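What you see is the complex with one protein chain gone and the rest in place.
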Amino acid sequence: MKFSFLAVIALVALAFLGANLGSGMQYLFGVIIPYVAFFLFIGGFIYRVTQWAKSPVPFSIPTTSGQGKSLPWINHAKLDNPSTIGGVIGRMALEVFAFRSLFKNTKAEIHDGPKLTYESSKWLWIAGLTFHYCFLIIVIRHMRLFTNPMPFFIEPLEYLDGFLQVTVPALYITDLLFVGAVTFLFVRRLVNPQVRYISFAADYFPLFLILAIATTGILMRYVIRVDIVGIKELTMNLATFSFAAPPANLGSTFFIHLFLICALMAYFPFSKLMHLGGVFLSPTRNMPNDSRMVRHINPWNDPNIKPHSYAGYEDEFREFMAGAGLPLEKELPPEEPEEPAEAEETAAEGEAAQETPAE
Amino acid sequence: MADTKVEQMSVKVVEDPSLMTGAIPAKDWMDVPAVFKPGNYCYPGKPSIMEYHNKNLPGLFGESREWEIEDDDWKLPENWKEIIINGIKERLDKFRSFKIFMDCCVRCGACADKCHFFLGTGDPKNMPVLRAELLRSVYRGELTKAGKILGRIANGREMTIDVLKEWFMYFYQCTECRRCSVFCPYGIDTAEVTMMGRELLHLVGVNTNWIMEPAANSNRTGNHLGLQPHTFKENAEYLIDDIEEVTGLRLESLNFNRKGAEVLFVIPSADVFADPGIFTFMGYCMLFDHIGLDYTISTYSSEGGNFGLFTSNQLMKKLNGKMFAEAKRLGVKWILGGECGHMWRVIHQYMDTMNGPADFLQVPTSPITGTRFDNAASTKMVHISEFTADLIHHGKLNLDPSRNDHRVVTFHDSCNPARAMGLLDEPRYVLNNVCNNFHDMPENTIREQTFCCGSGTGLNTGEIMDLRMMGGLPRANAVKYVREKHGVNTLACVCAIDRATLLALMEYWNPDVEVCGVSELVGNALIMEGEKEKDQGLRFEELAVKEGDTDV
Partner (left out) sequence: MYDSKLVITGLAIFVILMTFPLWYNGGNAGDLPKVEKPTNYKQCVEDAAYMRTSHMVLLDDWRDEALREGKREKVKAGDIEVEKSLMNGCMMCHVDKAKFCDQCHQYAAVKPYCWDCHFVPKETL
């Protein structure tokens, strides 16, 4: 945690220096680094996903979270245990857009007796959902700085988000919820003993980073207030590859905000944040439960692995089988001792058999 | 029986400081070594057994040797570390699940208190997230740049002998039950991680005898118990004697290895051998006789269970291959499977992929009802509960549920049929038709949220009784709840491992609850043609006195 905190502080300091060491540094921090970070983000993301996709899904392993498709009169849980592509799309949509699995979360406690209890626990789900949706809306809102003229959805979004009309400029509801949710997720990591024990730098770092991004953004809007027209000049230049120098007087806070976002983008593909891509590729969620209906193909299935043959089995036990009246493929020879058909394997197995006591 | 008395255990699980009881461990988990003591580990595979496996599947099981878990020196091959690292790389390339599960976890902790072993032991490394981190940390430390440079800051670590020992401890305290994967927002399935972990351990010859010996038996004799064909047949026939005693009927329909039968019936072998599985077997036989099914049982493929699932995908494939091979040899039309949990995970999710296509079989159709089992159109294998539920639904069974009135029943969903298949309502439908008193356990402990018996994946061994009783606590606790609320005295299940393990678990935590297979209750309720008046159940237990009888 300390390491993550210091790392974010160091990033802030670096950006502060960059903002205040002349126009050359401002060009580096305002133009070059954003491009590098953005292409690391896109390129890295594609790289990671294609790396995953290079490995096959050898077996059909959906986690079935409800009644499977069975007899026609048995109520099939089409979303929790889909048997068709349509069902899978429904399941995935609920997973991606509503965090359905997290919604099922329970909290277990042990009491005297012993007595175990499980109660529904939705806090993580609420905070997680709030965090992700606010993040999404905030990113979309920022498109006002990256488009000119603006697409149709910006204005209604701005209006709805600022609906409360408190403070000047109008307070965004998402800003409030976002900081609240990130803070909750951070405090939860500290307070919940189980989560605290499993958390490490890679868990705290993105939280600190995102919190710092939100803080600088909020400072720029409500406290310091920055020259938004100047900033849009820069962001539009970025969006249109003009490579022009950043306008003067954008202020250190803006450069810190921008640099931290760059850090987040560059860090993204190489971190747990890749769950954005991973959630779509998870075989326990994105496969239909139809493995008895349709044969799933494993590209590396080894045809050379064969069961111990019946012939070998009968060879080993023929006498006993005959004695017990079990049907045989090859009748016992009248008198002469039999010759094993699969000499080597049978002999080996017979030998092991003597050392293998029956349970 | 367990080393710790139940009275002590009851206090220990609640009061001992653990992550489950709210105490935060003082040391970082990487600094807590695995310490083996009698009772917390399974014995290693015997050299003769491992030699046998090595002959059949070379290169997967390391060297056979004498070694002891508690010894410092596990007599690993000199290049064991290289074998493990290369093994990880190979599996990353072969399994997308493994690769994604190594990368995607955000450590949200949703899985933490979902694992029965964590709930029972409070051991942090039994939280699914941390169990996966045991391997993930090595993946980071040895195979990613960030992990190599940042080391522990990035939760990366080197593969060491202590790590290997830790893996052995905790990948054998996971029953691959998949409960965590229901709750994970990315569907990360610890069962997949445990499977990889166990495969890796096997590569350097680290294994447990309780898995490897039944697997060897299964390969050679056809079943885990090592019953040879004649013994298997005799055992089954003893049970026919018992049926005769209870019903007055001599069932002539039981037969073995018969070519040309319509259906091959594959059961977990424990059902012909061990109490209370034998009563389940009696139930099957009565059912088939009652409906006149043209079936046969194979002594060669006399094991539905597949300990390869707990070992490596190759061994799983090899053992499973017998079913289709035997179905082909006997020329049956389709296969019917008995009550076994992990057997059905293999059949449902692996069998067709590994050993199909079964194009020599036909889409299963019930000869009694005409129902086509389209859900098994490719694998051509039907679960006995599906089959029975269809019979009951079509009114083909003559049932008297009051013959189970001495039982107040609840149902334990076995992990695999529940979470790797979705077989939830079929057995309940059957139960509701064969007995009058059925009560489900609380909703967070059944269906897809069901708790493991605590001893699956080859942990059903006497040397780790305490662990098993702790791991089974959540299940036992839910049974206790319905016992107190509804007077439940019977725990029904569709799993042979359960029938063995729940028995011990109930004896320990809920001594007056009996364990049975669903088909036993079907057998009890069947009104067989020509039967004598029944006053006993299949285990010769007294039936409840009928109200009607007393009135007369």
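By written order: A and B. Residues from 1 in each chain.
The rule is short, and it goes like this: a residue touches a chain if its C-beta (ideal position, glycine included) is under 8 Å from a C-beta of that chain, and two chains touch if they have at least 3 such contacts.
Quick caveat: nothing in here was measured; it's all calculated off a predicted structure.
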Options A:Ala10, A:Ile42 or A:Leu176, residue touching the unrepresented chain: A:Ile42
Residue in contact with the excluded chain [from A:Pro72, A:Gly86, A:Pro169 or A:Pro333]: A:Pro169
Residue among A:Met1, A:Ile126 or A:Ile228 touching the omitted chain: A:Ile228
Chain A residues touching the omitted chain (full complex): 41-42, 45-46, 49-50, 53-57, 143-151, 154-155, 158-159, 165, 168-169, 224-229, 232-233, 236-237, 239-242, 249, 277, 280-281, 299
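Please note the rule applied: only the chains that are shown with their structure count from here on.
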Chain centre separation in whole Å, for chain B relative to chain A (CA means): 29
Residue numbers on chain A that touch chain B, as the complex places them: 3, 48, 51-61, 63-71, 73-75, 77, 80-81, 83, 95, 99, 101-102, 104-108, 110-116, 118, 124, 128, 192-203, 270, 272, 274-275, 278-279, 281-285, 289, 291-298, 300-302, 305-310, 313-314, 316-317, 320-321, 323-327, 345, 348-349, 352-353, 355-359
